[in-house]
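Removed from the display is one protein chain of the complex; every other protein chain stays in position.
Chains here go by letter, A, B, C, D, E, F and G, matching the order in which they are written, and residues are numbered from 1 within each.
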Amino acid sequence: MPRVALIMGSDSDFPVLKSAVETLKQFGIEVEAHVISAHRTPKRAEEFALGAAGNGIEVIIAAAGKAAHLAGVLAAHTALPVIGVPIKSSAMDGLDSLLSTVQMPDGVPVATVAINGARNAALLAVQMLSLRYDDLYKKLLEYKEEMAVAVERKDAALQEEVAGI
Amino acid sequence: MPRVALIMGSDSDFPVLKSAVETLKQFGIEVEAHVISAHRTPKRAEEFALGAAGNGIEVIIAAAGKAAHLAGVLAAHTALPVIGVPIKSSAMDGLDSLLSTVQMPDGVPVATVAINGARNAALLAVQMLSLRYDDLYKKLLEYKEEMAVAVERKDAALQEEVAGI
Amino acid sequence: MPRVALIMGSDSDFPVLKSAVETLKQFGIEVEAHVISAHRTPKRAEEFALGAAGNGIEVIIAAAGKAAHLAGVLAAHTALPVIGVPIKSSAMDGLDSLLSTVQMPDGVPVATVAINGARNAALLAVQMLSLRYDDLYKKLLEYKEEMAVAVERKDAALQEEVAGI
Amino acid sequence: MPRVALIMGSDSDFPVLKSAVETLKQFGIEVEAHVISAHRTPKRAEEFALGAAGNGIEVIIAAAGKAAHLAGVLAAHTALPVIGVPIKSSAMDGLDSLLSTVQMPDGVPVATVAINGARNAALLAVQMLSLRYDDLYKKLLEYKEEMAVAVERKDAALQEEVAGI
Amino acid sequence: MPRVALIMGSDSDFPVLKSAVETLKQFGIEVEAHVISAHRTPKRAEEFALGAAGNGIEVIIAAAGKAAHLAGVLAAHTALPVIGVPIKSSAMDGLDSLLSTVQMPDGVPVATVAINGARNAALLAVQMLSLRYDDLYKKLLEYKEEMAVAVERKDAALQEEVAGI
Amino acid sequence: MPRVALIMGSDSDFPVLKSAVETLKQFGIEVEAHVISAHRTPKRAEEFALGAAGNGIEVIIAAAGKAAHLAGVLAAHTALPVIGVPIKSSAMDGLDSLLSTVQMPDGVPVATVAINGARNAALLAVQMLSLRYDDLYKKLLEYKEEMAVAVERKDAALQEEVAGI
Amino acid sequence: MPRVALIMGSDSDFPVLKSAVETLKQFGIEVEAHVISAHRTPKRAEEFALGAAGNGIEVIIAAAGKAAHLAGVLAAHTALPVIGVPIKSSAMDGLDSLLSTVQMPDGVPVATVAINGARNAALLAVQMLSLRYDDLYKKLLEYKEEMAVAVERKDAALQEEVAGI
Partner (left out) sequence: MPRVALIMGSDSDFPVLKSAVETLKQFGIEVEAHVISAHRTPKRAEEFALGAAGNGIEVIIAAAGKAAHLAGVLAAHTALPVIGVPIKSSAMDGLDSLLSTVQMPDGVPVATVAINGARNAALLAVQMLSLRYDDLYKKLLEYKEEMAVAVERKDAALQEEVAGI
């Protein structure tokens, strides 16, 4: 069973990240979630990242706000792919989190998704895992189809609204 | 042999992207490179993305500038992981390319790296592929070690410069 | 009867876009509205754009938020004029949507209006159509006059408020 | 013969705008170009805009930098469609010009293209005119095809470069 | 009696601007307030600006949001000093209004104050008028003293709050 | 007993700054708090800064919003370290306060913390004072440990929440 | 003879400011120029501002870059109108200077012109002085006319260039 770790810098970010857990479980992926702060528990961050591959983790999702170093710190200590989710905090409308996550120097990439893009972080993890687990690729194609169908249903519903204007 | 496609919106971006090709080849990965524009050759973009998985492509890297839709358009048509490289263009210092690449809506992620971050796009592709090809994981650990050694060598060289002040 | 298509990336954008429908109808223009996502229903987007001219559409208005590719994707597949409305989403205060819509590369323009500028998108469509339908030009001149009168009425009302200070 | 006016706030912007003139002429469109400043020659701006429709102008392109009011000022005085080209000036990397051009209030739209996007302003004018002049629509389809062919030629050329790495 | 005109692009901005009227009246300055839109009533804007000096206006304050052209348009038609107040609107947090107001080209200055800085616009007008009306200069010095006293009173009140922690 | 001054430009900023007072007191540091405006009470600002060292102040924390000159003005008049806290105000999401505080010219540094980062300003003051007061260094190490323990407790609590999904 | 002071935070800004001196002299205004730093020579700044009115200065122009406090500091110590010129420095493209200059708190306005807008600062000073010196108002009207003529001359020159395409 494929396994993803979801690390968040603060438990206050969990409401934003819940959809990542749901999406991963929906694809039958085991999720290990932790509150680990790059700045308040740096030892723990290092130990987690160094041990991740050995503990069966295959992809790491890291979410943090402001000077969002968490994804970068984990990526520094592991060769596993690390997905970064910039969390919108109380100032700068998420731009600080985005730039701190994505603008990584040569040698240590972080796969960054949109500000508060928890669901997409999960889907990106699934896409990565589908390179190894063939059934996930099929499930992704189905997921894409369901999304398309949902949009078409909304399109149908819109017709009535517009007709009423 | 693992296989990555590197798609660029304009051939003028190739000098920035050359390091991606070099890095991928250095890891023994086959690279297929193309100039495909999301806006000028949309059919070609669609066909490429739809056929990519069938043609043995496992990861797609897409690089574009300004209203950088290329990575998103490819991701819309494939379930393969798509890595986006925002290219710095003549205005807005790369912010337009970054936001156009990373701020994808729910359902269709693009794994975004830094502005002009071609080498990191390649390394991220290698990390993804290492989920399937075990030897790549070992090579990544070696790469990390070599980077560390290079930094330490620069640290040694710095001592002389500082002593001279 | 002139005909405009209003395409939105998500039905949640409709409250912002309602004024576009109202304005177009006020000018006697037939409106065809759809929810089509550049990323979740890319095939549908392509088919719509390719068929638009043949189906009697003369101008397309496309509204989307975040990495707002919708207008650009439609413009890639049609030679009809495409008007882009950047939708303000939950982060970045609309700057991401604006840059993703307006910063189009050479060859494929999108006529971009203000963030959430739905009414102006409609008026711009009317201006374009007035090149062909002469009566629309007269209606636009009347619309301009009515706007001026409304401002003057507000100016009169202001005098009392200011006198009371 | 269709007719477009190209108005620039300063003659120093002409090098950026030359491609607009070339593109319009390439499509067989008559171009009338003027240096008119919204701030230094406001009377002239008003007279030009008020007389434009009567003088056979069908679309106006207005290009200006910094607090770029030119397009908005012209649009205030005419019901013709006005296309705005934000010019990148010496500070703020074009963001000031872009926001001053695109963020128009309800009632007076400006069809804004990318920063320094002169060629796209011309193409957008052609698209608008194609609503009236059917042959322009055919020429636009050809233009799109030629662009696609040019990209494919560049793609072919790229193969050699990549093979050499 | 000195005389200032306060022009606003929309009556919805009046709540922000009320403090300007109050401050001017507090200094014994006559205020003439108007809703005039640079884009919806351009003729009226021109006439007002051309006639302002002749009608006894000595300083003009102009407040507008988004692509805030009002101050610049008035300044184009008069040699009186024009003070610009960028109004914060629903997107871009006021940056669009600020840049559109302050980034004026050589030859036509607008004296710009802070976003929503209505009171400071009034005080700046008083400072300008004090060049001619000597008593205003004395009143400004008193105003400065009262501000200082008010701050010191707040400082005293703070001591209790801090002591309670 | 070590002594820190906390200066705020406006008493309306006190709710944001309360945590600084609490944190300093928690470390056994005497706090002197004042409302002093760089612009409304410039004399008072100068006198305070000139007298601070003589009055036993060892570190100054200065908090202000918008064109936040307070920290810089105090730093101009004293050789004590000055910590700047940019306060988020009603427009520009704190970017104005941050840039006005941090971008000091050569010769007069301000130690800037995050937007609204009052607690960190206090901790930075404690770190500076720990260079002189050895017991503070030990308390800082304990504080770091307590933070780490708190994060681990939150991590434990998270496990239940995640299990429930 | 009217008198203006031009204060710059650094002599390296003088090349940008030269046009202000030229413009003021062209209008027959006496200019007193000084290098005074708000941060390196705060006493001097205070003394200058406190003495300015008494020394016959009627308007102050202050130019500075980065955390540009100079105009605000002078305005804090005088009731004369202070015009701020934000200087573009080596980072942030002038945004830091602009926000530090314009975003002044209630009570102490700075009349801000464009980034590097030295000539406009001079013209704004002339406009202010024209409230007192009637001949300046006439000269300003002439200046405006000359600007308009210059634009028209450029327009004529443009016709040849465009004809050659």
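Just so it is clear, contacts are C-beta pairs under 8 Å (C-beta built on N, C-alpha and C of every residue); 3 or more make two chains touch, one makes a residue touch a chain.
Note that the structure is predicted; figures quoted are calculated from it, not measured.
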Touch with the missing chain holds, among A:V4, A:L80 or A:L95, for A:L95
Filtering B:V4, B:V82, B:A114 or B:L136 for touch with the omitted chain leaves B:A114
Absent-chain interface residues of chain B come out as 88, 93-95, 114-116, 144, 147-148, 150-152, 154-155, 157-159, 161-162, 165
Where chain A meets the left-out chain, the residues are 9-10, 37-40, 42, 46, 65-67, 69, 72-73, 75-77, 91-92, 95-96, 99-105, 107-108, 110
Logged for chain F, residues touching the omitted partner chain are 53, 58-59, 79-81, 83, 98, 102-115, 117, 119-121, 123-124, 127-132, 137, 140-141, 143-144, 147
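Here, only the chains that are shown with their structure count from here on.
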Matching D-E in over half of the residue-numbered contact pairs, the equivalent interface among E-G, B-C or B-D is B-C
The larger set of C-beta contacts, choosing between E-F and B-C, lies at B-C
Between the Cα centroids of chain A and chain E the separation in whole angstrom comes to 47
Distance between the CA centroids of chain A and chain F (whole Å) is 34
Contacts with two or more other chains occur in chain D at residues 10, 37, 40, 66-67, 91-93, 95, 102-105, 107-108, 110, 114-115, 144, 147
